[in-house]
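Every protein chain except one is present and positioned as in the full complex.
For subunit A:
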Amino acid sequence: MIHSLFLINNTGDIFLEKHWKSVIGRSVCDYFFEAKDKAGDPENVPPVLQTPHHYLISIYRGKLFLLSVIQSEVSPLFVIEFLHRVADTIQDYFGECSENVIKENLVIVYELLEEMLDNGFPLATESNVLKEMIRPPNILRSVVNTLTDTLPTGQLSNVPWRRAGVKYTNNEAYFDVIEEIDAIIDKSGTTVFAEIQGAIEACVRLTGIPDLTLSFMNPRLLDDVSFHPCVRFKRWEAERVLSFIPPDGNFTLMTYHISSQNLVAIPVYVKQNISFFDTASCGRLDITIGPKQTMGKMVEGLSVTIPMPKSVHSANLTATQGSYTFDLATKVLVWDIGKLNPQKLPNLKGSLSIQSGVPKPEENPSLSIGLKVQQLAISGIKVNRLDMYGEKYKPFKGVKYVTKAGKFQVRT
């Protein structure tokens, strides 16, 4: 299984290494650096590499690489999932997964890695269990250090995701239904492809061992779902309700996917024209955004991101609403619009100048749209009710809906 782990920042420095079996020299990473140089962008480094004696499986998160060294035939997804879990845990403990944070908490990170993997086999990866053994760095840490002498209860119970003896004065369970629209719109405005990635994020702070049941008004919409291990699959299959003993705190209860074969509502339309002239070294840009299928809700947080061709030198534009920035180094144009006013459609217009002597760009830049619609799940999914069994008290309950743009791209 997983032999060693190296944490590498995006300039190529190894700043942490952990070996679960014998020690493997850092030189093994040279193959990775070679691939990294070849790929150019750190995002483009292939996740599975082969070297004469090892396999290197890596993920790229938060501007750093988690690189694992493998010596035998394994399931690469196993490793990739585990590496993401490591990053998740670090994020959970310290608020973010970055080089600075890890360097500041090196020993805890090292302890965590030791607890998460034994001989390359995952040991404790549930954040609840880990937190019982290794306290996150807060004031409590020094005080309750001695608590760790007891066996973490989650390790062996039937509900390994929940720690025992949870107590709250305010018992509350909140669920956020978050839907992201992934779409490709072609230059004529036709939807080439659109699908919805949905997730129900839960924040549950309930005393004892509550048993929750969540039901939907229209469960038939959900035919492609992935559940947190706490969800009882049998009941979902039979009754289409989510029945579960929740982990303590924040977790993703389920994710779902509404495929491109269903009709997906697109909240905005984009009229755009980006062209470069053959003769003069300049081009024009004209973008207007208007509401399409907003279900009567306000579209907020509207933004447009355009990675411009490398030869674009500067942009001289006027926005009727919001502001724009053009990053000279990355050549990314960002137009921050804010709320969409259906009466007065936002427009961005003006000229682009190109470095002189460079031929006119061949590629057509794609637009990435960002947006947010509160109190709306664009798929139409609705939670019907939430019931709690097993405990006597009456919890606060709440469900929020929000629709966002995921990978929402408009081609030009």
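Assume a residue touches a chain if its C-beta (ideal position, glycine included) is under 8 Å from a C-beta of that chain, and two chains touch if they have at least 3 such contacts; residues count from 1.
Quick note on the criterion: contacts and distances are computed from a predicted model.
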Omitted chain (choose from "Mediator of RNA polymerase II transcription subunit 20", "LSM10 protein", "AP complex subunit beta" or "Mitochondrial pyruvate carrier") - UniProt protein name: "AP complex subunit beta"
Sole touch to the unshown chain from A:Asn273, A:Thr330 or A:Asn364: residue A:Asn364
Missing-chain contact, candidates A:Thr11, A:Ser72, A:Thr279 or A:Thr318, resolves to A:Ser72
Looking at A:Glu96, A:Asp223 or A:Asp387, which residue reaches the missing chain? A:Asp223
Even though one chain is hidden, which residues of subunit A still touch it in the full complex? 1, 14-23, 26, 39, 41, 43-44, 46-48, 50, 53, 55, 58-60, 70-78, 80-82, 84, 103-111, 114, 118-119, 121-122, 125, 137, 145-146, 148-152, 155-156, 158, 160, 182, 184, 186, 192-193, 195, 197, 223-229, 233-234, 236-237, 252, 254-255, 257, 259-261, 307, 309, 362-364, 366, 368, 407, 409, 411
